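Of the protein chains in this complex, one is absent; all others appear in place.
Right after this comes chain A.
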Amino acid sequence: MRLAPAVLALTLVAAPALAGVDAVLDDHVLPGTAAFAQATQALDDQAIDFCQPQDLAPLWNSAMDAWVRIGHLRLGPGEQAALTIAFWPDARSAGRRTLARMIAAQDPMGVHGDDFPQVSAAARGLYALETLLYDPDFNGYEPDSYSCTLVSVMAHDLATQAAALDAAWREKFAPELRTAGQPGNATFLSMAEAERALFTALHGGVEFDADQRLGQPMGTEDRPRPQRAENWRSGRSLRNLTLSLESLHAMATALAGHPVDAVDSAFDAAAYFSLAITDPAFQDISDPQGRLHLESLQGRVRTIGEVLISEIGTSMGIAPGFNALDGD
């Protein structure tokens, strides 16, 4: 199925700026949101009949994989969906607190699919499912228990959100990006604005990997925070980082319209440094050697952000715009 992009490429010779936006949408965004919708649907299908951790863990992991590949797309429909699908980091443990309260009170909102979207974002989505499937304080439930129904309802809500995210990108936001600068497009007044929006998401994704995925467990030198690592209970911390960087690399290449040597080198260097990490859940952060490896990797990831600005941003005449994660 490489025919479509090839044909597309021919038409773009006269308008090189378009190559980036269309390529990002066709090669990266839309296949990614479709794969995420598919993976969460498979989880939902299984969770209708089976609710216990051993029944659902593999499918939950597939859904996490699919999410991590698109989690940086915090624009358009992804801006709010990123919070209700994947509420992390959760500095105040709002997810575990809300779930504990709901389970103790047998809160009817937790077991009625129609009401469930109204519950706290921290008690919905992939990370709430991780708590129920992997946290020993939560995952000992029996079939036919409140928690069992809660997991099924949560999986269904996740699949519904994923389908809506895919549809919103496909039917509304992708066309808005493609038609940037055309009359009637009030969202993007020029193709440069569409490029900037995608570049901001790309650059923000790299920052998220450095500051959150690595920065959260690193804490400070005196006070490392292993339990703030993403998905540490399911042991996915390193896997998430690796998949995210692979996906961001592909997005960068699509946006540039071709492989860029310096960008490839920067991503390759980070991948190489990640090989030194021995604990996939970053739980060895308190050990000086473990910390050194994570710090080194974080430095390489920050370098990627810098190289993206100099090699792709500058050559396309764009700088990152405001990021949803600016602020405290």
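Everything below uses one rule, namely that a contact is a pair of C-beta atoms (placed from the backbone, for glycine too) under 8 Å apart; a residue touches a chain by one contact, two chains touch by 3 or more; residues count from 1.
Rule of thumb we're sticking to: contacts and distances are computed from a predicted model.
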Given "Carbon-monoxide dehydrogenase small subunit", "Peptidase", "Microcin C transport system permease protein" or "ABC transporter substrate-binding protein", the protein name in the UniProt record of the chain not shown would be "Peptidase"
May I ask which residue of A:L30, A:A57 or A:A94 touches the chain that does not appear here? A:A94
Have a look at A:E142, A:D268, A:D287 or A:E306 and name the one touching the chain we're not showing. A:E306
From A:N185, A:Q227 or A:S296, the answer for touching the chain not displayed is A:Q227
Just checking the interface: what residues of chain A touch the absent partner chain? 80, 83-84, 87, 91-94, 96-98, 109, 118-122, 189, 192-193, 196, 219-220, 222-223, 225, 227-228, 262, 302-303, 305-306, 309-310, 313-314, 317-328
